[in-house]
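Once you've had a glance at the structure underneath, I'll fire off some questions.
One protein chain is absent from this view; the other protein chains keep their places.
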Amino acid sequence: MSKRILPIWAGLMFLVMLISIPQCTFSGDGRWFNIEGQQSALDPKGPIAQNQADIFYLILWVTLFLFITVGGALALAMWRFRERKGDDPNYIPPQSHGHPLIEVGLVVASAALLVVIAIPTFGGIILKKQVPVHLEADAIEVNVTGYQWWWGFEYTEHGFYTANEIVFPAGRAVKLNLHANDVIHSFWLPKLAGKVDLIPGQVNTMWIKADEPGYFWGQCAEFCGDSHAYMLFRAIALPEDEWNEWLERQQRETIVGNGDYAPVKEDIEDRELVLKGAELYAQHCARCHSVDSRLQTMGPNLAHFGSRTSIASGWMENEPEELHRWLKEPHKVKPGNFMWYGFPDPSDPSRVQMEGLKDADLSDSEVDALVAYLYTLQ
Amino acid sequence: MSSHTDNDPLEELKKTSTGVENKKLAMWAFLASDCMFFGTLISTHLIYRKVYPDVEDVIDIFDIELTGFSTFILLMSSFLMALSVSAAHKNNLPSMRWCLGGTIFFGLIFLGCQVYEFQHFVFDKDLTLSSSIFGSTFFVLTGTHGVHVALGIFWLGSWLIYSFTDRYKRENALDVEVAGLYWHFVDVVWIIIFTVVYLVEYIEF
Partner (left out) sequence: MSSHHSPDSAAAHSEPTGLWHRPLKKTGWVGFLTTVDHKKIGIAYALGALFFLLVGGVEALIIRLQLMVPENELISARLYNQLFTMHGTTMIFLAVMPLSAAFFNYIMPLQIGARDVAFPRMNALGLWCFLLGGILINMSWFFDQGAPAIGWFAYAPLTDRQFSPDIGTDFWIMGLQILGIASLVGAFNFITTILNMRAPGLSMMRLPVFTWMTLITSFLIILAFPAITIALVELMFDRHFGTYFFNVDGGGKPILWQHLFWIFGHPEVYILILPAMGIISEVIPVFSRKTLFGYPLIIFSGAVIGFLGFAVWSHHMFTTGLGIVATTAFAFLTMLIAIPTGVKIFNWIGTMWGGRLRFTTPMLYAVGFIWMFMMGGFTGIMHSSPPVDAQQQDTYFVVAHFHYVLIGGSIFALLCGIHYWFPKVSGRIMDETWGKINFYTVFVGFNIAFFPMHILGMTGMPRRTHTYKEEMGWAEPNFWATIGALMLGFGILSCIIQMIYSYYKGAKSPNDPWGGRTLEWATASPPKEYNFAYTPVIHARDQVWEDRHGTPEKRMDKIAPDPEHGIHMPDQSWWPLITSFGIFFACLGIVFFRYEFTFFGSLSYTNGIGLLVVGLVVTLVGIVKWALEGPGGYHLYPDAEDMEEIRQSQSKN
């Protein structure tokens, strides 16, 4: 085996990888990966994410420059001073001990490059913390609460709750107050802003803004137990008129009588099925959920559930088969899920405080009824 | 090499590059580390005091006269400790034994006060590990210190007993000194704890 081929081969592999960075970065369609992927931080759609991507690129260029110069010097040294065939094996190169000027020069140069990075960094810290004055006036405010493993959103100005899909007007700042119900979670919408943690016992704040209307994916970014990987969510930025419409719909009454289930219209198809679903809902679900958007509950608020695009906190699309799968065996979708096992008693986790569906033993047809009912919640 | 080496294998190890004996140097390193242990515990306590200033009526719980007394006793024990080290170096065994005994005795009084204090807090004042965050940080901090004192008493006690055997040699003065370093350190830590955990509670702002 020729020993010369090895380093050349390794060098080539490495080079290919290096070349692939700019290649991936500049080709929007992405040969190697999709830069416009659902959660790509390199495809910013709001001012904060934009700022963060800009600083990222700045540091990338600075360090790439360093990599090329320092690495170039290293490569040059490796090449020029290597022992060649036929060299005197006892040759002793001149011994040098160090050179203060070179050292100081390099230290100063490094420090200078760090200053280049530090200044925009400071700008970025400020931007992320405080809503700029010109956006302050028409900003809206939402309380976000992280639960194992879903998200609650409370629109404080309007006094209603929703879950797992945060909706807001495009072009306006959204101030978020972050709470956590149990353990630490982290609110992250890569295309709009970097993450901020939701920590129990403290309230963090952040703000986001989408420049254009759009549909965004977000994900919990702090390990929070068994189903952390399934703790996604969606964000929807609407044009002003649709936003108002949405607001209006969320505040519409969904409750009838003193039972906690939605009105079932007379003219509906499958009325029998829906009515059965409503009954099952009252029996099995209402203890954790509510279809009244004004109530905060232990499980996600289900008012207007039919108009949501995703279920199981963004892990599945809101389609009848998926919903069926979820209701039948939620623990198979999200392991450890409280909807199935029930809520444990905080003081003694081996006991259940609020029973889950484990013991409800829903049949397929019962689930179908529930599905039919849930979709009437528009 | 003198024939001394055979009797005292430590002799060879004693010739050190810095001139400080190995055991002493290691003890200093340990104390540096122990500073960080107590630093962490004290910080925890102070942070929670600051966050929850009103979680317990602390002044009502504390018995500053008793704690002040036990602090004084511990300080005095340090004094006796210094005397025992000095006696050990002079190989004045009877004096060393008396002073060591005194140190241990004072240490025991301190521990006794702490045990009394703990049971008083728990049974009369309803302050327990899980009664409030103050209880948690207070007991774990002062308890850790108490364990240090207890270990110190055990250590000094061992030397006291050892000094009555014929295995005790002049060279063991170093060991007594090292134990003394530890004792002084534990004492200093208590002064800090007494100040920041007890005394500051009495400052009127």
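Things worth noting here:
Going by the order they are written in, the chains are A and B; count residues from 1 in each one.
The rule is simple: contacts are C-beta pairs under 8 Å (C-beta built on N, C-alpha and C of every residue); 3 or more make two chains touch, one makes a residue touch a chain.
As the structure is a prediction and not an experimental result, all values here were calculated from the model.
For the options A:144, A:210 or A:224, the residue in contact with the chain missing from this view is A:224. Per the touch definition above, the residue from B:109, B:133, B:181 or B:196 contacting the chain not shown is B:133. Interface residues of chain A with the unshown chain, by the touch rule above, are 1, 3, 6-7, 9-10, 13-14, 17, 21, 24, 30, 32-35, 37-42, 49, 51-53, 55-56, 59-60, 63, 66-67, 70-71, 73-74, 77-78, 81-83, 87, 91-99, 102-103, 106-107, 110-111, 114, 117-118, 120-122, 124-129, 148, 178, 182-184, 186, 188, 190, 193-197, 199-202, 204-205, 217, 219-230, 315, 335-336, 344, 346-347, 349-350. Listed here are the chain B residues that touch the chain not shown: 1, 3, 5-7, 9-10, 12-13, 16-18, 20, 22, 25-26, 29-30, 32-34, 36-37, 39-41, 44, 47-48, 51-52, 55, 129-130, 132-133, 135-137, 140, 144, 158.
Methods note: only the chains that are shown with their structure count from here on.
Rounded to a whole number, the gap between the C-alpha centres of chain A and chain B is 51 angstrom.
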